[in-house]
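With one protein chain withheld, the remaining protein chains of the complex are depicted in position.
Presenting subunit A:
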Amino acid sequence: MALPERRITLAVGVSILGGIALFVGLAAYALLTVDIGGSSDRVIFDAYVWRVTRFTLLQALLSTALSILFAIPLALALFRQSTFPGRIWIVRLLALPLGLPALVAALGLIGVWGRQGVVNSLLADIGLAQPLSIYGLAGILIAHVFFNLPLAARLMLAGLERLPGEYWLIGVNLGMRRFHLFRFIEWPVIRGLIPGIAGLIFMLCATSFTLVLTLGGGPAASTIEVAIYQALRFDFDPPRVIALSLLQIAMTGLLLVIARLLTPRVAESVTLGRSARRFDGRDVAGRLVDGFGIAICTGFVALPLAAVVVSGLQSDLLRLATDPVVQRAVVTSTTIALASALLCVAGTLSMVFARQTALRPRRPGRGARSLAAGIAGGSSLILLVPPVVLGAGWFLLLRPFGDVARFAPLIVIVINALMALPFAYRILDPAISSHRARTEVLSESLGLQFFNRLHLVDWPGLRRPILMALSFACALSLGDLGAVALFGSQDMVTLPYLLYSRMGSYRTMDAAGLALLLGFVCLILTIAGTPVEGQSERVDDR
């Protein structure tokens, strides 16, 4: 890479990282300095806080472990069986839970696992009277696996699909059996991805709030996020809010560092970028085992979604779809989702490019290494900053500039983009790293300039991960409620906001219909984010 280009890449990365730090820091500063009349007399780290911290850790660790454990066989099976009818729809399905607001997911899960759910009625039919209870730790785990198993499987599948096709040829030539293929080819890839994915899932579970409370059974199941929410909402005690947020960040940050230390370095290999064709898993037994695994996991994810669809179909969909308020909410939600996804992916790309450029010299200097570490850490930990805290802080900052509601769309877009950053980072960083490893030498030797390389080499190779990152970011932003809650005004009503408000005024049926509508919008974005395989293969083989 030419020197000026290297400098520009680094400078852009540094300024984005700085921008994020400033955005979060200013919000925290504003909250800490606000005059609330009377000081907080409460000890911040009391027994209660330690109790919720313990539970947060426990449930998040268990949820993460289970999600990863089940995601591995699913990703492997989907990868092995690369062609069967409906595969693309299963892959698309895996991005859907992310876009569901927690309440919708909870009601969907209850439709399957609840006291009156499908599973319990089946159990009753075969004569088991005692109903299976979803309320308690089990319910929290089921809900978190429902959200995160698909996410982990999608990320692992993307990692496996980056494997050079030559590996399988060699594997077949050496007569490797399934176990050996797993041990020498697949497992190293997955092992390299696990710390990143686990960190992401851990953070999602640690900050889980509505799900944990609704399915937790009682206040023994509370996360730090609940304490933060209470401190901001009921007590309006900003110092406590900030202290609890810092506790959440420090605790998770420590775990992420440990995970990072345990991560093996994955060597990227130079290949022809041949698409992976598998020669194993073609026999009947292999297909049956894989098919069974795929069916179980798909059923686990699809059934609660089906419950959402079924209850949605009972509502007056025609009236909802023609309601101007609903139409406006759809437009608002999609606009915010698209804008924040674009912002998120653009920012993530610049940061990933900067990080990898910084580490490029054989011996990166201290500055370069800390920049790389800052980007990796910053893009992860942002997920732990509760959106309501950012929202409240920026509300205070913008107050002197007149009507805060005017800035609401902008702030919500930025906050949503930040929340999606860790997802985009997990998708793009490994993809770009292996793409670079494959194309760097060739591009350099051809002397391709920035735009030519972008057009001829990077875009075809990175199109799929970029689209996937966009669709994940869109889904996440679509289901978000946190950032909108504080700024919420009549002029900016999103679908989840409308859904909650209908539920809050007894319109449960309407809310079910809106949930279906939300899922539908999410599905459309997912389809756009998961192009049919054939197209990308043509690009690859060209």
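Rule of thumb we're sticking to: contacts are C-beta pairs under 8 Å (C-beta built on N, C-alpha and C of every residue); 3 or more make two chains touch, one makes a residue touch a chain; residues count from 1.
Operating definition for what follows: contacts and distances are computed from a predicted model.
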| One chain isn't displayed here; going by UniProt, is it "Thiamine-binding periplasmic protein", "Sulfurtransferase", "Septum site-determining protein MinD" or "Tryptophan synthase alpha chain"? | "Thiamine-binding periplasmic protein"
| remark: Checked against the full complex, the residue among A:Pro409, A:Pro460 or A:Pro531 that touches the missing chain is A:Pro409
| field | Of A:Leu157, A:Leu200, A:Leu232 or A:Leu421, the residue in touch with the unshown chain | value | A:Leu232
| Which residue, A:Val91, A:Ile110 or A:Ala158, contacts the hidden chain when the whole complex is considered? | A:Ile110
| Considering the entire assembly, which residues of subunit A contact the chain that has been omitted? | 34-38, 42, 48, 51, 103, 106-107, 110-111, 114-116, 135, 209-210, 213-220, 226, 229-230, 232-236, 311, 323, 325, 335, 338-339, 342-343, 346, 392, 395-396, 399-400, 403-410, 413, 485-486, 488-492, 497, 500-508, 511
